[in-house]
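Here you go, one structure.
Missing here: one protein chain of the complex. Every other protein chain is in place.
Let's look at chain A:
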Amino acid sequence: MSSTAPTRTPHANSPEPHAATAPAVAVKGVGKTFGATEVLKGIDLTVPAGATTCLIGPSGSGKSTLLRCIAFLEEATKGTITIKGDPLGFAEAANGQRTRLSPQNIRSVRSRIGMVFQQFNLWPHMTALGNVCEALVTVRKMKRKEAEERGMAQLSRVGLEHRATHYPSELSGGQQQRVAIARALALDPEILLFDEPTASLDPELTGEVLNVMRDLAGSGMTLLVVTHEIGFAATVGESIAFLDHGRLLLNGTPREVFGEPRHPRLAQFLETYLDRGAATLL
């Protein structure tokens, strides 16, 4: 993937490793509390570049919160997150002192991350193409025509070029989610985050979205996917992270994580999916 974003090169004075060798995302000691509840209790997670990492875990374990911290929709209360070596939101000095980075810096690091939500979150007053082009025109200051060409290319990537002029209300849930993926792709992100992208879809529509994600994974894009689709995680995920009660219990290849002997908490978690037949895909 090529990008024109000047922010890609690490800062000259940055002590972080060079972007080419740094992981796509490095989460170090991240904690998050909401009021008195400690939702994330010191997470260390490395998301390798060019691979698909699936984040699984029981409901309420903190998966969405971790993903939202990486998207900077929530601010971690402890620890650091780096994107290809560049700190996100806060810089941490050697003595553990965290300082907030400038808004411009935050926005430029953030613009390298694409996010896909469970609820799609398309803007209802814009067409599919309008949704995809919005940031290209407003943020990247691209010419309308150029942006639309690029937007169409992204829509065809998710198989929806024939729906470009449709409004979200005129699209099925699966199509809306694919438009949302195209919208995230249009900015040429270095990493795409997905928070249960198929959870609010009718079962017969999940396939089309998972197929698009499979294609993206195959094209060498870096994906971090929170999912309850254990079958997808086991077959597409190259790295599996299992979160439980705000801690990262397991992290490894699908074989390492799902293979016998299973961690008792994972076994217990998977049992709840046996009923749905998902675990039989393992």
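Just so we're on the same page, a contact is a pair of C-beta atoms (placed from the backbone, for glycine too) under 8 Å apart; a residue touches a chain by one contact, two chains touch by 3 or more; residues count from 1.
What we mean here is this: contacts and distances are computed from a predicted model.
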{"item": "UniProt protein name of the chain not shown, from \"Alkylation response protein AidB-like acyl-CoA dehydrogenase\", \"Amino acid ABC transporter permease\", \"Sterol desaturase family protein\" or \"DRTGG domain-containing protein\"", "value": "\"Amino acid ABC transporter permease\""}
{"item": "Selected residue (touches chain absent from view) among A:25, A:40, A:171 or A:240", "value": "A:171"}
{"item": "For chain A, the residues touching the chain missing from this view", "value": "71, 73, 107, 110-111, 113-115, 117, 119-125, 134-135, 138-139, 167-171, 173, 176, 180, 183-184, 187, 200"}
